[in-house]
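For this view, one protein chain was removed and the others were kept in their places.
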Amino acid sequence: MEYPYYPGCTLKTTGKKDEEAALEVAKLLEFELKELPTWTCCGVVYNLTSDVMADHLSATRTLIRAQEMGRELKTNKLVTLCSMCYNVLKQVNLMYKKNPDKLNNINLFMDTEEDYLGNVEIMHFLEVLYKDIGLEKIKEKVKTPLTNLKVDPYYGCMLLRPKNIAFDDQDAPHVMGDILSALGAKVIENPMTVECCGAHQIITNKEAVLDCVQRIVKTSQSKGADVIVTPCPLCQYNLTTGQKSLFEKGKINHQTPVIYLSELLIISLSDNNENYLKDYKFIKDKLEERGG
Amino acid sequence: MVFTVSEKGLELRKNVEEISGQNIFQCYQCGKCSATCPVVDSMDMAPNKIIRFVQMGDLEVLDQNTFWVCAACFTCSARCPRSVDIAKIMEALRNVMLRNKQDFINIYSKEFIEKMIEEIPQMAIVAAIKKGVW
Partner (left out) sequence: MLAEKNQIPLVSVFIMGKEYKVPSGLTLMKAMEYAGYRYTRGAGCRAGFCGACATIYRLKDDYKLKSALACQTTVDDGMYLVQLPFTPANKKKYDMEKLNIAHNALLKEYPEIARCISCNSCTKVCPQELKVMDYVQASLRGDIEKAAILSFDCVQCGLCAFRCPAEITQYHVGQLARRLNGKFVAPKAIHTEEAVAKLNNGVSKKEISKLKILKLAEIKDLYKKRVTE
């Protein structure tokens, strides 16, 4: 099955590793993510004002591109890897469903594009794995079971809030944990799994981010996690650099590695996972140490 | 005690309600938003107090750093028992300042350009600019 795929700016720049791994995972699980032929930045945080429409333009253009490609591939789905892009696109889509006059307005303005009809279904990569592929298939394809590797699935905020875009339970989500269990890993329950990492405050107010990271990581470490797994590139960056600063300030006594979900999937599902195991030697060590 | 809201205070309240689409008086000050906010420790004034100030039309609310520190994580809105979308109110307060030509970030300042280091994810840069520049 071929899905129209929207990468977003970050996955083409600092988050390249996530995209490479995810495209490989798709191949292993027998589906394909086809990138939209042209696309624009999603506009990052969804504009929460009731009057400004201009900030929704980028997302609307992406939805029109998905609509066009969807006709070719005979699907109305659009898959994203980045949590922020998922959040923006889905909120914009829902806003148009609730306000057809706003959709009309935007279609009128974008006179060089076809009209957006409002029918694209946005899915996050996790949803595709859970709903379309299924845990059974993932289990079948495991080559290196992550036996006894203690993983902490960290969602962050953008995948599950606000409620109307959440594809999993808002307070006790289980989709990522279920997928990681299917890979054989031992999933840790961290009550901070949906706590915000501080997001863009890393630029304007680093202290706020350090507070958040400390909260998340301390709980994770107290539960014995070997690695924190996240789908969002900004969370991965904040948690990694945040821990470095906290460690230098003596606020935490060791740094838990933070890895993309797609990379962990490759380690488990692929025959050629040597490069990844080289990058993440600690995983290889833990698996060997615990007889995995 | 009789309390009169100033002309400007009324205007502020009206602006915030219009831009956010929220009924500011729906809040009954339970404090759940402040309790759950992940960055509240860096804020001058807690979110629920901000809403109280807007209800009272107190212009001092615009001098606080609260809505600039807000990470737009939507946790407050998810927890509010009165379904007030506090994230939208914070966005409205940011917009009241920005539309008054008071940008929070100067993207040509040395501090900002230094942050454009290679490792910072693009989404953080665009988000910071979207929230801090009109």
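Per-chain numbering from 1; labels A and B assigned in written order.
Here, a contact is a pair of C-beta atoms (placed from the backbone, for glycine too) under 8 Å apart; a residue touches a chain by one contact, two chains touch by 3 or more.
Nothing here was measured: the structure is a model prediction, and the numbers come from that model.
Trainee: Per the definition of touch given earlier, which of A:23, A:36 or A:57 contacts the omitted chain?
Mentor: For the chain that is not drawn, the touching residue is A:57.
Trainee: Which of B:33, B:70, B:87 or B:125 touches the chain that is not shown?
Mentor: Within the whole complex, the residue contacting the unshown chain is B:125.
Trainee: Which of these touches the unseen chain: B:10, B:30 or B:116?
Mentor: Of the candidates B:10, B:30 or B:116, B:116 is in touch with the missing chain.
Trainee: Contacts of chain A with the missing chain: which residues?
Mentor: Contacting residues on chain A, toward the hidden partner: 9, 12-14, 38-41, 43, 54-55, 57-58, 61, 110, 112.
Trainee: When the complex is taken as a whole, what residues of chain B touch the one chain not shown?
Mentor: Touching the missing chain: residues 107-108, 112-113, 116-118, 122, 125-126, 129-130, 133.
Here, only the chains that are shown with their structure count from here on.
Trainee: Can you tell me which positions in chain A touch chain B when the two form their complex?
Mentor: For chain A paired with chain B, touching residues are 8-10, 13-15, 41, 43-45, 47-51, 55, 82, 84, 157, 161-163, 170, 194-196, 198-205, 207-208, 211-212, 215, 233-234, 237, 241.
Trainee: What residues of chain B sit close enough to touch chain A in their complex?
Mentor: Chain B residues touching chain A: 18-21, 38-39, 41-42, 68-69, 71-75, 77-78, 85, 87-88, 91-92, 95, 104-105, 112, 115, 118-128, 130-132.
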